[in-house]
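Data first, discussion second: the structure below is written as structure tokens.
What you see is the complex with one protein chain gone and the rest in place.
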Amino acid sequence: MRFSLHIIVENKSSFQIESSFQIDKWFLSNCSSLTWINMSVSKKLAQKEVISLLSNFTPCDVSDSLNKHGIADGGFIPNLVNRSPLVGDKSSAVGKAFTVLYAPKSDPRPAIKGSYIDIVPPGSIVVLGLPLEAQLINAPYVKVNNALYGGLMSTRAKYLGANGSVILGRIRDLDEHNDLEYPVWSYGVGTSAPGPLVKVVGIDVPLQVKVPTLEESKPEQVLTINPGDYIIADKNGVVRLPDDDKLESVLDYIPKRVDADTKVAADIKSGKPAKESQDLWRSKI
Amino acid sequence: MRFSLHIIVENKSSFQIESSFQIDKWFLSNCSSLTWINMSVSKKLAQKEVISLLSNFTPCDVSDSLNKHGIADGGFIPNLVNRSPLVGDKSSAVGKAFTVLYAPKSDPRPAIKGSYIDIVPPGSIVVLGLPLEAQLINAPYVKVNNALYGGLMSTRAKYLGANGSVILGRIRDLDEHNDLEYPVWSYGVGTSAPGPLVKVVGIDVPLQVKVPTLEESKPEQVLTINPGDYIIADKNGVVRLPDDDKLESVLDYIPKRVDADTKVAADIKSGKPAKESQDLWRSKI
Partner (left out) sequence: MRFSLHIIVENKSSFQIESSFQIDKWFLSNCSSLTWINMSVSKKLAQKEVISLLSNFTPCDVSDSLNKHGIADGGFIPNLVNRSPLVGDKSSAVGKAFTVLYAPKSDPRPAIKGSYIDIVPPGSIVVLGLPLEAQLINAPYVKVNNALYGGLMSTRAKYLGANGSVILGRIRDLDEHNDLEYPVWSYGVGTSAPGPLVKVVGIDVPLQVKVPTLEESKPEQVLTINPGDYIIADKNGVVRLPDDDKLESVLDYIPKRVDADTKVAADIKSGKPAKESQDLWRSKI
């Protein structure tokens, strides 16, 4: 029982969840990994710093660094459209992935009791997904025509301190997300609530995403968004950056590359060939 | 001959069609159901009231009520994008579906003579579709790369008092619909007129729409838009609401649910958990 007690304390002190909030034991047993329980104070500070640093850069900048670190796709999760823009002076919405898995009502897994939206950690990006069998590699990218997410969810997520939501499906209530000045990304839009078709079957679980691939032998590849991955998003799309031992090196490269490319842009505007300038400045990083 | 005479009188009195307008008998025999002929004066008033009422709400509000009435998809017709926004103080474009079926020129059905756009009834939403075999469940959703609809059609539809157009295909002349302040939805855009590829084969006929489904045994499901269905559309998409014996109950629920969800939003902004507040206020409807 120490386990469940620990969570309640964590909620009360750090996450400002109302005292009326009741955590259901059954709910807990269905959360495969409550990553935020394990955060130490020092790691939380680091997390804040990482989010603050990344907010000055774009997902394109992060992809450039991931390319340099051997990630060919630059961490890009394709086909997500920005539906309510980032307002203010940040270059991107950044946070730790708080993941939620929806599944068709016919799925053998039981629906999780309680509502995921009431336990969104501050500094997170809420990421909602569907199982592979409910996904399509072509638009509309999902077989669920109902929206997975709407205005009330953004209202609560913003109140709890989330930095944005990324919905691997449809959303609704476009005006509300915009009025809240809370940034949301999705594959598509819709008008109907999720309830009649799908249920939440996992929180803080890895989300799999089916996308096209150039590999001839297979029609698709599967990307994974893990809970706790950094998510960086702007109008160009959404990038995931694992919080692993490469993180420091990835972060270190980003401003150097941005600085080099700023010099390339200046060179080009003064008439220098692009390739020559790129070769020069990027070699100095 | 009373039949055709009746229509001409109807046109002259209610629909302000020019006296020079000639209705072709062959054209009439190809219209499977001219629903507007059957409208009584009393039903017309009711229709005006329904349109006026629904214009205060969004398609999302209508979907919530349809969910409550057992319609799992909330009446949503997926993948239609708003290309020229609603201007003014209405929350959505609302009207009765005036349907037009285009088909490839190779289709055995003869082309309907006369132009559908000159007999658009006031208070309608013009809905253009294609047969199932010309549709795709993935974007671009149709096999016809030419636009089905353009600026001159919106000019005429607006003149005749239509409230919007929903094109299950491509449209062109984006600036013109916007300059007219006439709202249009479509799957995609294009530059070429429909003439070289397709012809009109039905007016006031049911339109079938192929969309993805979660059901494992089949790759797609077929929705139907019937002539005379209420169409409600905004930037979130397009909803159809049948004009049947459930209508009054569906309309009755809408403002109650909107009121409840307004209270939920206020609760959330003052820090209450979303689920608790949703359960409270929605139970009182």
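Some points to look at:
Residue numbering begins at 1 within each chain, and the chains themselves are lettered A and B in the order written.
In this text, contacts are C-beta pairs under 8 Å (C-beta built on N, C-alpha and C of every residue); 3 or more make two chains touch, one makes a residue touch a chain.
What you see is a predicted model, and the numbers here were worked out from it, not measured in a lab.
Touching the chain that is not shown, out of B:80, B:125 or B:144: B:144 (per the contact rule at the top). Checked against the full complex, the candidates B:56, B:91, B:192 or B:208 give a single residue touching the omitted chain, namely B:192. Within the complete assembly, residues 16-18, 20-21, 104, 106, 114-115, 117-118, 133-134, 136, 138-140, 142-146, 150-153, 155-156, 159, 172-175, 188-193, 195-197 of chain B touch the chain that is not shown. Summarising the interface, chain A meets the missing chain with residues 58-60, 62-64, 66-67, 72-76, 78-79, 138-139, 211-214, 216, 235-239, 261, 264-265, 268-269, 271-276, 278.
The working rule: only the chains that are shown with their structure count from here on.
Mean C-alpha position of chain A lies 35 Å from that of chain B.
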